[in-house]
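In what follows, a single structure is set out as structure tokens and then discussed.
Removed from the display is one protein chain of the complex; every other protein chain stays in position.
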Amino acid sequence: MKTMRWSRISPQAALIPAVAVTLVAFVGSILWTLYLSFTRSRRLPEYDIDWSEWGRQYDRLFKDAGWEISLRNLIILGLGSALAIVFGFILAAMIDKEKRGESLFRTVFLYPLAVSLIVTGAAWRWILNPTLGAQAFLRGLGWEVDFNWLAQPDTAMYAIILASVWQSAGFYMALMLAGLKGINSEIWSAAKLDGVPLWRLYLEIVIPMMKFTFITCAILLSLGVIKAYDVVVAMTNGGPGQSTWVPAYFTINALSAKSNLGYASAAAVMMLIITLIVFLPLVALTAWQQRKGAPR
Amino acid sequence: MSQMSASERAAGATEVPVARAPYFVRKKKGISPQSIAIIVFLSMCALFFCIPLYVVVVTSFKSMDQIREGAIFALPQIWTLDAWDHAWNKACSGINCHGLKVGFWNSVMILFPSLILSIALSMVTGYALALWNVRWAGAFLFLLFICAFVPFQIIMYPLIVMTSSMKVYGTIWGVAIVHAVLAMPVLTLIFRNYYKDIPQEIMSAAVMDSGSFWKIFFEIILPMSGNILIVILILQITSIWNDYLIGVTFGGLNGQPMTVNLANLVTISTGTTNYAHNMAAALLTAIPPLVVYFVVGKLFVQGVTAGAIKG
């Protein structure tokens, strides 16, 4: 249209690196992986697609017991980690109610977040050690407890959940605390005047008012669970057997241990789809709620 | 992040009416049973949160003989730094037994280039998207938003191929570059949201005064970015330092960060595991981010929440 002005060109030029990174490292890479998932690539990539059975990697994946375990563990981990939100909310509500020691408690509850999940895993692995750890200590006190979670396939996930909740509860507490502070202070005074019991106030007024915060937490939690990898490596390294595999672990295992590129790509695509399934409805819901809330 | 500070201001405001009614304050001075219950509960939770740190610290100072006694919560009978020395100088990661110091220096060498790369790239991008008229900015922001949530596994193999062809795969540079690439979408969104709050008139004035994209950036915008820069720095320092997956995938044998060394140490169970060594190694790995956290905790909270709530 009009003559190009330098002021219009330079910001666009400055965006070139970011656009290039986005298009190559993200969009291009996703498409690449998607393509590979239809091929028979093993150690090295093959770029021929056998159209008669282009979905062979996916067929195999859905029949793979390891993948099934991974998906089941994903759900278990998601439900278990949701405790972190509940726990985070309880902590936040208490800290917010009782202002004394707020900064101290906040500091204590949040420090696990500053630590690598590998460190977290190593620490909990040691505490849960059956012969020398907390179990031995408690038995020494005469309590017949069974803390040998890590060694048993049906309880190993609980250990991972414990470590994840310990690590992330403070984070959700911080988000909830921010949400609680955003609530108009007059509501507390009004409730006091009306004589509403505290638990009803929380249940019927505060929690519904914080639904945006809860949704945010739920999205972040789901995304975190799908990405969970470090904590599994540090706690159990997938074991015993395949009992603590999760999709992230399955995918990387398929690529590095099994050297099966096509298979790993199919698993990665499934991870992306799971992310989208979790992510898009929640985003749509928040967008819808924001629009609904906007006219007010 | 701006929400946070706004709500904190609101919280400060709530205290004013109480302070203005002295008789009310006097009445409240004694601790009510409810408050005691809450504080006791919170203290117990705090204790639970501190247990792992306590256990790691005391174990790292114990001798293996004491550890075998099984009293995990007991204080060391003899405080010894042997485990620390071993972890730092002699611990094995794979076949190399030069201790965690190798990984520590790798982590440091990874940290600085990836900090500079990721922050420079996303800062300029956020600035251009927020304050300059770019026709397709909305679409690009949406794309970045999606990219911020993409699981790493789906771009992992292509990134390996790309870094190999750039001859940086298996080096600390490879790790640093991948960190910068992966952090770019999130950081750009954070910077963009921050810059969006700069008054339009200041930008208009700068455009009329100078009109130069870079001059305005360096002279006006960069000096105004102090707060967000610190928050982002903390966010990035902790997340780069604590990363395992990128380090183990792109570090090869020579570019492994400290977390990878630690993971190798604690997961590979050849012979008897020396828990004192493991815990000293874990603590060594955890100390740098913990120092950052305890020194600038409040900004850390802002950082992680800003990293979480974007868009």
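A and B are the chain letters, set down in written order, and residue numbers restart from 1 in every chain.
Going forward, contacts are C-beta pairs under 8 Å (C-beta built on N, C-alpha and C of every residue); 3 or more make two chains touch, one makes a residue touch a chain.
Criterion: contacts and distances are computed from a predicted model.
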Open item on the list: There's a gap in the complex where one chain should be. From "Succinate dehydrogenase / fumarate reductase cytochrome b subunit", "2-oxoacid:acceptor oxidoreductase subunit alpha", "Glycine cleavage system H protein" or "ATP-binding cassette domain-containing protein", what does UniProt name that chain?
Closed with: "ATP-binding cassette domain-containing protein"
Open item on the list: Please identify which residue in B:Ala205, B:Ile268 or B:Val291 touches the non-displayed chain.
Closed with: B:Ala205
Task: On chain B, residues whose C-beta touches the chain left out of the figure - done: 199, 201-202, 204-212, 215, 219-220, 223-224
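The criterion applied here is as follows: only the chains that are shown with their structure count from here on.
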TODO: Report the inter-chain centroid distance for chain A and chain B in whole angstrom, where each centroid is the mean of the CA atoms.
DONE: 16
TODO: Spell out the part of chain B that touches chain A in their complex, as residue ranges.
DONE: 3-4, 6-8, 10-11, 13-14, 35, 38-39, 41-42, 45-46, 48-53, 55-56, 59, 67-68, 70-73, 121-122, 124-125, 127-129, 132-134, 140, 143-144, 147, 149-159, 161-162, 181, 184-185, 188, 207, 211-214, 238, 241-245, 249, 259, 262-263, 266-267, 275, 278-279, 281-283, 285-286, 289-290, 292-294, 297, 300-301, 304-305, 308-309
Open item on the list: Using the touch definition from the top, list the residues of chain A that touch chain B in their complex.
Closed with: 6-8, 10-12, 14-15, 17-19, 21-22, 24-30, 32-33, 36, 45, 91, 94-95, 97-98, 100-101, 104-127, 129, 131-134, 136-137, 140, 166, 170-171, 174-175, 178, 181-182, 184-185, 216, 220, 223, 226-227, 229-230, 233-234, 237, 248, 251-252, 255, 261, 264-265, 267-269, 271-272, 275, 279
